[in-house]
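Beneath this line is the structure, given in structure tokens, with notes to follow.
Missing here is one protein chain; the remaining ones are kept as they sit in the complex.
Right, chain A next:
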Amino acid sequence: MTTTAMRPSKARPRAAIAAKTLRTDKWRTPPLTIGAILLLFIVYSTVRLFMGRYYVVGDYGYLTPLYSPCLFKDCVPAASHFGQPLPAMPFFIPLGAIVFPVVAGFRLTCYYYRKAYYRSLWLSPQACAVQEPHKKYTGETRFPLILQNSHRFFFYLAAVVLAINVWDALHTFRGADGHFGMGLGTLIIWINVLALAGYTASCHACRHAFGGKLKHFSKHPLRYRMWVLISKLNPKHGFYAMVSLWTVMATDFYIMAVSAGWFSDLRFFN
């Protein structure tokens, strides 16, 4: 019998409630939805990465973000905006081998995606106040999950990739005759670049690097303003993360479809 006057001692029992959760709302829906989207992206990008075709529309300067920069000798010349300094690779190294580890690492160690896949794919926990199935838990204190601390380095590299994407997008204002032109693909590619820019700029590591690490904002007014700006974007990091996932897939799919001749690009000018 326990009373309120009992002295506290170690390892006293919790309330004996057997149910794993007593939640009555639809708590399974968000992790299932997010998990399905993540799996779709993993499958889609793997297939596209190893396809090795239909990644560029040379006439209009469209290049899929999954293959940019294309630096290997066996790239289509129109896709190599930065030359082809690297030799041709065997079939198991895809043409997107330069960029894919960077963007995959950036998203894998991202604080938003960590929440998403820990909940959806690893069930740790699948939803708040729902008992997780794992017997043991050490979090991100040891290998391999301690590598999540490398997020900032992927952020630095992803910022370079974003600059390359902007450069590629500038190439899309081109018509078939080589003069100024614009089509639906240009629009899709620029929307994708904006979504990627929103995702990269709202990143927690970016917020930390620009000002979050400071102890005295008053001594660094410029960095403080940057931090305020990024702090406004930061709450939407998850939104940009999911939107940019879809825009990358949509951009790649559009370029694949036009390149393969499934339909032709809708041209606005030239």
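Assume a residue touches a chain if its C-beta (ideal position, glycine included) is under 8 Å from a C-beta of that chain, and two chains touch if they have at least 3 such contacts; residues count from 1.
Everything that follows uses one rule, which is that contacts and distances are computed from a predicted model.
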{"item": "Options \"Tripartite-type tricarboxylate transporter, receptor component TctC\", \"2Fe-2S ferredoxin-type domain-containing protein\", \"Branched-chain amino acid transport system permease protein\" or \"Acyl carrier protein AcpXL\": UniProt name of the undisplayed chain", "value": "\"2Fe-2S ferredoxin-type domain-containing protein\""}
{"item": "Among A:Gly52, A:Gly175 or A:Gly212, residue touching the chain not depicted", "value": "A:Gly212"}
{"item": "Missing-partner contacts on chain A, residue numbers", "value": "1-8, 11-17, 21-25, 111, 114-115, 118-119, 124-125, 128-132, 134, 136-141, 145-146, 149-152, 204-205, 208, 212-213, 215-218, 224, 234-235"}
